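One structure is given here, and the rest of the page talks about it.
Moving on, here comes chain A:
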Amino acid sequence: MEKLNYRHVAASRAKGEKHQAVVGVVASGNLEVLVERSLPERECEVDIRTAAEGFGEVWQAVVADFVERRSPGGLKFSINDGGARPDMVALRLAQAARAVEGEPV
Partner candidate 1 sequence: MLADILTSLFPHGHDVVLEEGLLAGHGKRPNGDALIVVGVDGRLPVGIEQAAWLSRKVLDAIEAGGNEPILVLIDSDSQRMSKRDELLGISEFLAHLGKCLIYADRKGHATIGLLYGHTAAGAFIATALATRTLVALPGAEPAVMDLPSMSRVTKLSLEVLQEKAKSTPVFAPGLDNLAQTGAVATVLDPGQSLADQLEGLLIASASAQPDTRDLLGKKRKGRPKAADIAERVYELARASV
Partner candidate 2 sequence: MNTKVSSSAAYEMSARLAASWYEASARQRLAGLLDESSFEEFIGPEQRETSPHLAQFDLPEQFDDGMIVGRGRLNGERVLVAAQEGRFMGGAFGEVHGAKLTGLLRAAREIGSVPVLILFDTGGVRLQEANAGELAIAEIMLALIDARLAGVPVIGLIGGRAGCYGGGSLIAGCCSALAVSEQGRISVSGPEVIETNRGVEEFDSKDRALVWRTMGGKHRRLVGGAEVFVDDTMASFRDAATYLIQHSPALDASMLEAEQSRLEQRTKRFGHLEDALDIWQSMGARDAQAIPGMAYEDFVVLADQLEEPRHDAR
């Protein structure tokens, strides 16, 4: 198991007032994302535990891209990963952000 952690400054606060949401399932090729509105408004954190070791750079890129697109200010994303591909990771992050912003997932 590998642990990764990324902190970013977000351009703006994530919309809405929901405090938390969870999407996904821990299984082969899949991941669970728990998102909590627990940080200062312009901060964002992604904390990852993954069964697939050695993909730090890929995670870093996916996370950076997500933060850039979504501005998830104030949100902490906690991930349990079962070995998902980058596109699945990006999907789940987006779903988690939409869920906590009160949008349909």
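Definition applied: a contact is a pair of C-beta atoms (placed from the backbone, for glycine too) under 8 Å apart; a residue touches a chain by one contact, two chains touch by 3 or more; residues count from 1.
These made the cut because all candidates are chains of the complex that A comes from, given by their letters.
Since the structure is predicted, the reported quantities are computational estimates derived from the model, not experimental observations.
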| item | value |
| --- | --- |
| Of 1 or 2, the one touching chain A somewhere in this complex | 2 |
| Residues on chain A engaged by candidate 2 in the complex (per definition of touch) | 1, 20, 22, 25-27, 30, 32, 34, 36, 49-51, 78, 80-82 |
